[in-house]
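Of the protein chains in this complex, all but one are displayed in their positions.
Moving on to chain A:
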C-alpha cells in the first residue's frame, strides 16, 4: 500500500514539470467552456427551467464538466496502449505489482494535479465570466466529493480497459476514439442527461457512463430526485467494481497474447 502512494506522489510531482502545458490546457478549457455556456443558454428558453435546470444551473453544469476534462481524462487516455506499443510495458511487467495498480497510482497522481490546476483554478477563472451555483448545503458538497472520487475510479477503470485493446490490435487508437465518443455522449458530457428524452436517459443508466460525469454534477446541482442519492452512488461503486474486475481479467488474457516489440 505504501508503494501505491509513493507512485501517486511521484506522478503528481512529475506532472508539475509540465506547468506550461497545464496553463495552455487551462486556457483551452476556458475558451471552449465559454463557447459551450453561450450555446446552452441560447438554446434554453429565457427564464425557463427544464427538468430543474435553469440558466445558472446549466452554465454551472458546463463549468463543472469542463473542469473535469483533465481530471477524468474525458477526451481519452492512451498512455497504457502506447506503453504496450513501445514495449515499455515490459519494464512494468518486471515489477512485482499488478499492472492495474501501477497505472492507477500514476493516473491518480496526475489527476490530483489536474484537479487542482485544471479543476479548482478553472472554476475560479470561469466564475469571473458567469455567476455559478454552489451546493446548497455542506452535506450536498460532501456527497459531491464522494461521487467525484467514485467517478474518477470508474473513469480510470474504463480508460484502462479501453487501452487494453492494444494487446490485440496493432493500433488501438480507433477503439479508443470510439470508446471516448460513446462515453462523451452517454455520460452527459456534451449535453446534460437532464435535458435528454427520458427513454434515452434511462438507456444511459444501463451503461457505466452516467457514473462518470452526470451523477457527480447532478449531486452538485442538487437535482437528484429525493431518495435516489444512495442509488446513484451505489451504482457508481458497482460500475467501478465491474470495470476493475473486467480489467484484471482482460490484462491476464492480454499478457498471454503479448509480444514485446523491439529490443
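Simple rule for what comes next: a contact is a pair of C-beta atoms (placed from the backbone, for glycine too) under 8 Å apart; a residue touches a chain by one contact, two chains touch by 3 or more; residues count from 1.
Heads up, the rule we're going with is that contacts and distances are computed from a predicted model.
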item: Absent chain [UniProt protein name; select from "NADH-quinone oxidoreductase subunit N", "Xanthine dehydrogenase family protein molybdopterin-binding subunit", "ABC transporter domain-containing protein" or "ATP synthase subunit a"]; value: "ABC transporter domain-containing protein"
item: Options A:25, A:87, A:135 or A:222, residue touching the unrepresented chain; value: A:87
item: Sole contact to the chain not displayed, among A:51, A:97, A:137 or A:169; value: A:97
item: Absent-chain interface as seen on chain A, which is shown; value: 2-3, 6-7, 10, 13-14, 17, 87-88, 90-91, 93-98, 255-256, 258-260, 262-263
